[in-house]
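Coming up: chain A.
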Amino acid sequence: MSSIMKFAPIALKNFFSKPVTVKYPAEPIIYPEGSRGHVVIDSEQCISCGMCQRVCPTGAITVDREAKTWTINRFDCLACAYCVLKCPKKCLEIKEGYQAPGKTKYSETCTKEPEEKIEPEEKKEEN
Partner candidate 1 sequence: MGKRSIIPYGPQHPVLPEPIHLDLVVEDERIIEAIPSIGFVHRGLESLITKKDYNAMVYVVERTCGICSFMHGMTYCEGIEQIMNIEVPGRAMYLRTIWGEMSRIHSHLLWLGLLADGYGFESLFYQTWRIREKVLDIFEATTGGRVIFSVNKVGGCIRDMNQDKLNMILRELDDIEKKVKEIQKTFLFDYSVQSRLKGIGILTKEQVHDLSCVGPFARASGLDMDMRYLGKDAYKDLEFHAITSNDGDCYARCEVRVREIFQSIDLIREAIGKIPDGEIDAPVKGLPNGETFMRVEQPRGEAIYYIKTSGKAFVDRLRIRTPTFANLPGLCETLKGANLADVGLLVLSIDPCISCTER
Partner candidate 2 sequence: MVDIKNPVESCEVIEAKDLLVKVLEKKKEGLRLSQICAAYTDGKYELSYSFENEENFDFVTLRVYLELEEEIPSVSEILPHAVFYENEMKELYGVNIKMINLDFENKLYRIKTKTPLLPPEERKRIEDARKSIAEAEGGIKEED
């Protein structure tokens, strides 16, 4: 059986209601809990074993054992959370919020504070 204008009721209802889309970036996006966006590290617990560097599928993480630094290339990271699963000290965590677009790719480095002196932690950004 067939008849005409089956879509008309839906079209009329949409004509009189407000739009469904969100006016991003004027209105902020609310991500649900547990969404995978970017990786953060707790540098106190890190022992520089290099496990995250070995398992990363794209090779975005670099670990320097002597200098005790942890570098991640934010634009190569897929947010798959495999490093979070494999870290033996559980110092990596995945948080919501995606990487904002930019003109050049850059890496972020986190350094573990040395044990003798007490000074604030440094965070360097290299272009």
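Side notes on the structure shown:
Operating definition for what follows: a contact is a pair of C-beta atoms (placed from the backbone, for glycine too) under 8 Å apart; a residue touches a chain by one contact, two chains touch by 3 or more; residues count from 1.
Picked so that all candidates are chains of the complex that A comes from, given by their letters.
Quick caveat: nothing in here was measured; it's all calculated off a predicted structure.
With chain A as reference and 1 or 2 as options, the touching candidate in the complex turns out to be 1. Interface residues of chain A, counted against candidate 1 in their complex, comprise 1-7, 10-11, 14, 20, 31-36, 55, 57, 78-82, 85, 94.
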